[in-house]
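The complex appears here without one of its protein chains, the remainder shown in place.
Presenting chain A:
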Amino acid sequence: MGIFQIIIDYQEAFLKGLWVTVKLSAIIWSVGIFLGGLLGVIAARAPATVGLFVSIGAFFLSGLPILVLLFWLHYPLQATLEIVIEPFITAAFALSIVNTFGVAQVVRDASIDFPQQYILAAKVTGLTSRQALFHIKLPILLRQLIPILLNLQVVMFQSTLFASLISVEEIFRVAQRINSMIYKPVEIYSALGIFFLLICLPLNGLALWLRWKYTRNISET
């Protein structure tokens, strides 16, 4: 049985798993980008309080395997609190936290490193603060940030695989189940690889293209 035959035979199960993965990714992406962006902007404005919190949070999470975080949140924490939360919600929560802190750190660093002299130049040429923000600061920042954020979102998308550990029926979990029935690991995991390549390569390509097209050296030389 070849890869495509397996995909055809189990398409319903794959599609269900795919749908869960897409839902999970959509939640992680939107929460992470919105909250992370907001947190990053606030962190840049209040470096001693929110900024410190973001730095410590991002530092801690960068050293903690996502697998361990998911495990803690799903098993010991829920047992301690004597509550039961649906695995999908736990996974969405855990991965959204990781993405939020990742995005916040990127946005914070870019805001802090932004050369204020461009705003000074805007000032002396008569631009208002609002005009300087919308015509100078945001366009420059977004051009720097979008490729980095796209790469981060690809990593987060791949991290949804870990949700299978806590029994979320996403595509990796579905692949595991099918494999346990027909034992064709090479074909099944290759199919999974093709699926991830199909999603991730265009996104990475887009990030590369945006970087090539729009990211310029913003330091004065």
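One rule holds in what follows: a residue touches a chain if its C-beta (ideal position, glycine included) is under 8 Å from a C-beta of that chain, and two chains touch if they have at least 3 such contacts; residues count from 1.
The criterion applied here is as follows: contacts and distances are computed from a predicted model.
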Chain left out of the displayed complex - its UniProt protein name, from "Membrane protein insertase YidC", "Amino acid ABC transporter ATP-binding protein", "Carrier domain-containing protein" or "Sarcosine oxidase subunit delta": "Amino acid ABC transporter ATP-binding protein"
Candidates A:R143, A:R177 or A:R211 - the one touching the absent chain: A:R143
Touching the absent chain when the full complex is considered, from A:A26, A:A46, A:A121 or A:I182: A:A121
Residue numbers in chain A that touch the chain omitted from display: 115, 117-118, 120-127, 131, 135-136, 139-140, 143, 214, 216-218, 220
